[in-house]
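Written below as structure tokens is the structure these notes are about.
All protein chains but one are shown in place.
== subunit A ==
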Amino acid sequence: MATAVMTTLDPKSRSAARGMSDLTIRNLFIIPTIVFLIVFNIFPLLYSLGYSFTDFRASSAAPATFVGLQNYRELLNDPFIWSNFAITAKYVIVSVVGQVIVGFGVALLLNRDIPLKGLLTTLLLLPMMLSMAVVGLFWKLLYDPSFGIINYTLGLGSFEWLSNPDMALYAVAITDIWMWSPFVMLLSLAGLSAVPKHLYEAAAIDRAGSFYTFFRITLPLVAPILMIAIIFRTMEAFKTFDLAYILTSQPTTEVISIRLYKMAFQEWQTGRSCALAYIVLIMILAITNIYVKYLNKVKER
């Protein structure tokens, strides 16, 4: 990252005398944002950390009683919570792998001499810009067993996508793949177009096969950017709530965010849900840390 050196003003100069010092300006520009984020992001988290050691229920007037680590102990020993994590993991793997295959595949196709490439790329990027909640809603129409166009187009008769416990999670993942493959495609395209042309020319002179060229030139050079896409999508898929919540209510699609939402706002087990939120939070921070380290590494090149 470029380190900008502060321009020091000659203290006797006219502008230094008239204006605020750089130090004041720096503080004026930065501190409000930091304070805002601490007040509205960190303070609430401390607040819920406190509640996570209590049996507080927001729906009752009973005061919170300190229960120590009981919430954490119970959650970590609860097989249902672990099954929610397992569902989340399955969802993350299916949807991220799907997105990488489709997204990178389409990027490879687009990385050729395609007429109207700019327009087609923009059109392909449209799904990821839409609201996940609303996308979930209209995919319900598409998945409908009797009049949905998916069953009609694929000739599946009245196949149940969303009310079939074995299929529902895949249906949510398919929608997620539709929505977010464009993201992987966008990043892959950037990586592909940065591969120096002369490498391919050299490979052609050496009569390298296209298989060899792909695995020895294209893939290694695109890998860092592809990795950014993968980590980013993993993080987002881990947090997923909207799509699965709107598309189905099958127990087999109860990812961890949905469990957390139900625990907090339907069962009103506030204290316990705060503890679960902390368990999720620690996992997210770990992935974020990997992500940022990787970003900085890629940026340095």
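Definition applied: a residue touches a chain if its C-beta (ideal position, glycine included) is under 8 Å from a C-beta of that chain, and two chains touch if they have at least 3 such contacts; residues count from 1.
By our rule, contacts and distances are computed from a predicted model.
K.L.:
If you look up the hidden chain in UniProt, what protein name do you find among "ABC-2 type transport system ATP-binding protein", "Carbohydrate ABC transporter membrane protein 2, CUT1 family", "Doubled CXXCH motif domain-containing protein" or "Glutamyl-tRNA(Gln) amidotransferase subunit A"?
P.N.:
Cross-referencing UniProt, the chain left out corresponds to "Carbohydrate ABC transporter membrane protein 2, CUT1 family".
K.L.:
Check each of A:Ile34, A:Leu76, A:Ala202 or A:Ala223 against the chain that is not shown and name the one that touches it.
P.N.:
A:Ile34
K.L.:
Among A:Phe66, A:Phe80 or A:Phe147, which residue is in touch with the absent chain?
P.N.:
From the options A:Phe66, A:Phe80 or A:Phe147, the contact with the absent chain belongs to A:Phe147.
K.L.:
Of A:Met132, A:Met167, A:Ala203 or A:Ile230, which one is in contact with the hidden chain?
P.N.:
Within the whole complex, the residue contacting the unshown chain is A:Met132.
K.L.:
Please identify, in ascending order, the residues of subunit A that touch the omitted chain?
P.N.:
Residues in contact with the chain left out: 1-7, 9, 14-15, 18-20, 22, 25-26, 28-30, 32-34, 36-37, 40-42, 44-45, 47-48, 51, 58, 106, 109-110, 112-115, 118, 120-134, 136-142, 144, 146-147, 149, 152, 178, 182-183, 186-187, 189-190, 204, 225, 228, 232, 235, 239, 241-242, 246, 257, 260-261, 264-265, 270, 273-274, 277, 280-281, 284-285, 287-289, 292, 295-296, 298-299.
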